[in-house]
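Okay, structure first, notes after.
Of the protein chains in this complex, all but one are displayed in their positions.
What follows is chain A.
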Amino acid sequence: MKKVLVADDEMSIRLLYSEELKEEGYEVYLASNGKEALEIVEKVPVDLVILDIKMPEMDGIEALRQIKERRPDLPVLLSTAYGEYKQDFATWASDEYLVKSSDLEDLRAAVKRYLKD
């Protein structure tokens, strides 16, 4: 079973994403900030990471940088309420930049694309 890590400081979002992904048949790990996410990445061989950007302790951009340093091949998706970070070239290292929406079709499609096999 593929392992997906979701990092978001909003409990409701974590819950929503985890329900959705479990339903799709993934094993879901949850973190409430970048730091927790990094700890999980170091312990668990996750297959994909979904990062929120605005998080306390460590934000998604820094987490993205550190994850890519450790595991450059690990797909990382940014899922954020903000559109303007797209301008910041630090976010270009991500594999996908998604603006949050209650219609989770985009997210599901992206995850599926990276975890095809």
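Some points to look at:
Definition applied: contacts are C-beta pairs under 8 Å (C-beta built on N, C-alpha and C of every residue); 3 or more make two chains touch, one makes a residue touch a chain; residues count from 1.
Just so we're on the same page, contacts and distances are computed from a predicted model.
One chain of this complex is left out of the view, and of "Xanthine dehydrogenase family protein subunit M", "histidine kinase", "Assimilatory nitrite reductase (NAD(P)H) small subunit" or "ABC transporter permease", the protein name its UniProt record gives is "histidine kinase".
The chain not shown here is touched by just one of A:30, A:74 or A:104, and that residue is A:104.
Of the candidate positions A:13, A:58 or A:93, contact with the hidden chain is made by A:13.
Where chain A meets the omitted chain, the residues involved are 10, 12-13, 15-16, 19-20, 54, 81-84, 86-87, 89, 92, 100-104.
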